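Only a part of the assembly is drawn; its chains keep their places, and the rest are absent.
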Amino acid sequence: EAPEGGSVAAVENTKGPVRIAFLSFQNNPFWTPVTEGAKAANDYLTKFDATVDFVDLGDELSAEAVVAGIEGALAKKYDGIVVVPIFDGTARIINEATDEGVPVFNIVAEGATESKRLAFIGQDAISAGQQIGEYIAKKMDGKGKLGVITGYFGATQHTQRMNGAVDYLKAKFPDIQIVGPFENKDKAESAYSLVQDMMTANPDLSMVYVTAGGPFGAAKAVKDLNLTGKVGVVGFDHTPDNMQYLKTGEMVGLLDQAPYQQALDSSVMLYNYIVAGQEPPAKVIPVTGKLLTPDDAK
Amino acid sequence: MMRSDNLKEAAASGAAASASLPPLIRARGIAKSFSGNAVLQSVDLDLHAGEVVGLLGENGAGKSTLMHILSGGLQPDAGTVEMDGAPVRFGSVADGIEAGVSFVHQELSVVGALSVAENLHLGRMSRSRTGLVDFKLMEEASRALLERVGAGHIEPRREAATLRAGEQQLVEIAKAAARKPRLLILDEPTSSLTPHEVGGFFSYVREARASGVAIIFITHRLEEAMALCDRVVVLRNGAIVSERRPAETSRQQLITDMTGKPAIYEHRPRTASDTMALSLKGVSGDRLLSGIDLDVRMGEIFGLFGLVGAGRTELLDLIHGVHRPTAGTISLFGERLSLSDPSEAVRAGIALVPEGRKTAGILPQHSVRDNAAISSLRRFSRGIFSDRGGDPRRMASYRQSLGIRMATDTQEISTLSGGNQQKVIFARALMAEPRLLLLDEPTHGVDVGAKADLYDIVTREAEKGLTVVIASSEVPEILALCDRVAVLSKGRLAGILDRVAMTEDTILTMAFKEH
Amino acid sequence: MQTGVAYIRSLGRYREASVLAMLAAVALYLSFASDYFLEPRNLLNVGRQASVVAIVALGQALVIIARGIDLSVGSVIGLSAVVAAVLMRDTGSETIGLMAGLLTGLACGLVNGVLYTRFRINPFIATLGTLSIARGIALLMTGGIPVPFGGLAEFVGAGRIFDVPVSFLLMIVLAIVVHVFASRTVMGREIYAIGDNPKASRLAGVNLRAIRLIVFALCGLLAGLGGLILAGNLASADPNLGMGYELDVIAAVILGGTALSGGRGSILGVVIGALLMALLNNAFVLLGISAYWQVVTKGLVIIFAVGLDGLQRRGDDD
């Protein structure tokens, strides 16, 4: 049956040893469950004579690092690759691998360009943004000022999460006024300063949306300005520092991407494809994030 | 054809020609001041093709400034320059070069990263048919050029940074010569040349004169000026005070012209104390020196003589803690020294006036005052705080006693004339009130008057008990100052002469002994 | 009148004058363009936002004046914060934690200094190396997960005394101390000297190695302090804290008129440089400048701030 925390069971291995490369980054707590999911997949698949090797692509996220990682995995003759491609620009190498007969499974986030990957499991950044947008609208009662802080201007995932929410709000709730966006380069300290300044210029601000790294910095600023309960912060990922402010109330919504399950399921599905030719259920397997609210934290 | 004949004639008799032909350069009423401080008042100067004009003057008299104006490096505040009778105005050095003015600067300016050949051709390198630099052609041309200035031994392919100062000097002279100048300005070109090299250089200058080049020769060595020049012009306080023919004048007369008073330094015999100040036993260095034994008594002025590369600088470096000796012991007043850094030497009462003012002496972006104070910051500190307030006072007293010429002591040292910079370095060493003063070619670029002053100061300090070790390439300097002299030859001690045995002959013979 | 003009001209001699003029210009513009700008609270916020960059830049300025460079400051910020937080958590003692954080900064600085002075590694490369190593250690210590960090550090990082942010006060005090150190103490003057001409300074009796070592150590210490403030402000020590700070810090130093080639520079200028950068970020939010124009504007202001000086100095060097 399926391993704990996963939803897919492995089929019998009739092909002999299988080696899967799991390529991912490591630079903040988001990646911890991804790593753990890959480890769990390895433990689970060992029984089926398959290994999942976790390959760290380092701490700087870039398309070049992904390309170099896949090139390395091809050189090491893996039977299949699970990868966090994130960026536009990884499609070409993924196609190359597929053409060489090494199937690639994308997880977490992929670029906009279509590739020949076996399947993608993950959250669609635009709909995730919209999901948060809906929640924001509800919390704000459809009016007031929303401050927007994005990770890096021009980072596709950040932009999509931002636009997913902002476009939705603009269309549906014209009374919500957007302040920003401002760039915090994934830094909590920068989010802190931005919230401080946003409150100066907009004392009536009632909500802050942080699309990427460092939402807890925004929450800390709300706390230090004694605005807990008056201003709320929404953002992504159930990391410990974010969760803490969900408990104390500065953070009012956190959207999760179920990274552990993504890592585990993708590995098993790729294994099933390699040994039995079993196709994943769909080309795009959406993960609907779980939106945690202060109630969940209690 | 006609013209070149005239040039030859002019060369033969400068004065006669000047009446019939416009001079190559006619400068009138040149004035220049820096931030309100007048350096040149109103200078008139004529230069004829085929003559060598000596330009003398005290440090800071304005010689280099005047030359910068003639070559386009500086613009005069007032006055005109004519070339061949037509007014010219050089907006930049490039304009000057274009018009045939070559300038060998007082401060060395070879490009260390390039080869000698590249340095000689910088700004006008030759290309082969492929469009690439024609190194072969350049090297051949360089050999000829170097040969001409008496530096044929320098390999054109060598990296310029590895040359000695004197060799770099010759490369620069060769570079200026290569431009086929009509006016060649040489600002203290001989200051780091060996006597042999000076000879080669002289013959080059004579050859250039014969081919109709006008040459300005700036020097502080009066003998050289008298030997080489057709005419000697003296600049004082920014104005020309005399023009003489060497045959019709004397050394003393020139000194009086320059300084307004005759400069005399007489060796004053001293009785050295019995206290042993510095003693070296079997000292060897990691470059050249081996087995040096020396004893210098307190209050003594002790000379170090040797030919270029004999190891004088290395010896002073070892005493000053710049490098560690590989063998032997050094003691100061009976105490054994084991220095790992010059900072310890300074603390032990040793001060050094280093060789190479620009590279090892000045702090170019610092004020004169700060430059002078750097060695004695710790002496005059209160706790961790430095006595900034006292700096002007101390500076003023050394400015006076050393006759340092400058507008204020807060101006950057790099705006001082070369000789005055050297005096500031001297002030730095004296301010540290050392027990042992090490001088490495200390009067490099210093004018005769000031030299006499410096000798006086050194002697006075020695009489008060300061021990002085002075490395010098100038025999007259050794003879004037030293109580005893050690002669080094190829890193070994060739012998020690006392006052009675010291003559130019004995010193030189000893220095050449092992060569 | 005459003397007034002359006075302003004489100001122009100071390289920091042009950045100060830019700072004043931006501030003046903001005080008309935004009603909120001149509110004390906002001004104090700007001060706080500049404080960490300024504090770390004080150390960096000393290093650059001594003709070095320290690229590792960003990582040292992160490592110091992490060490402090982990030790505070594990020993339960705030004092131990904070001391350990500062000592970590000092140690990193000493390592940089030793690599430079003893192993003769170019400081650019040496500190590029420690940049990587310190970050790696911080990540290894925490497994990449931020560690909660509170108490006194939080007070220093986020607290206020009579409405004035503590970190801003600390910056002022440190700026004065470092200014006095640089301009009035023996060692300070020696730092300028070795930056101007290391060989001449050494021969004149300045202990080159010792001073270089101390300068790097100080820079490390101040970066460590910066790390504690930054983490204290967020009440969380993230191993990625301070990433990329080196460029901001060096920019503040150079904006403030310090020459990258050493020997010259003012501590006051450093603070002005840091304030200008914080002011810009403040302006973006107050004026609501559209996203991508923020990036363009920042570049333009940096260039103008220094360009004024360059134009005035036309024909100065070389």
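Lettered A, B and C in written order, each chain numbered from 1.
We adopt the following convention: a contact is a pair of C-beta atoms (placed from the backbone, for glycine too) under 8 Å apart; a residue touches a chain by one contact, two chains touch by 3 or more.
Since the model is a prediction, treat every value here as computed from it, not as a measurement.
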| item | value |
| --- | --- |
| Stoichiometry of the full complex in this file, by chain label | A x1, B x1, C x2 |
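Assume only the chains that are shown with their structure count from here on.
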| item | value |
| --- | --- |
| Whole-Å gap between the CA centroids of chain A and chain B | 71 |
| Intercentroid distance (Cα basis), chain C paired with chain A, Å | 34 |
| Separation of mean Cα positions, chain C and chain B [Å, integer] | 44 |
| Residues of chain C touching at least two other chains | none |
| Complex contacts: residues of chain C adjacent to chain B | 184-190, 192-193, 196-197, 199-210, 263-264 |
| Complex interface listing, chain A residues touching chain C | 26-29, 31-32, 59, 153, 179-183, 185, 187-189, 192-194, 196-198, 200-201, 216-217, 220, 224, 239-241, 244 |
| Residues of chain C that touch chain A when the two form their complex | 34, 36, 39, 41-42, 45, 48-49, 52, 135, 139, 143-146, 148, 158, 230, 233-236, 238, 240-241, 243-244, 281-282, 284-286, 288, 291-292, 294-295 |
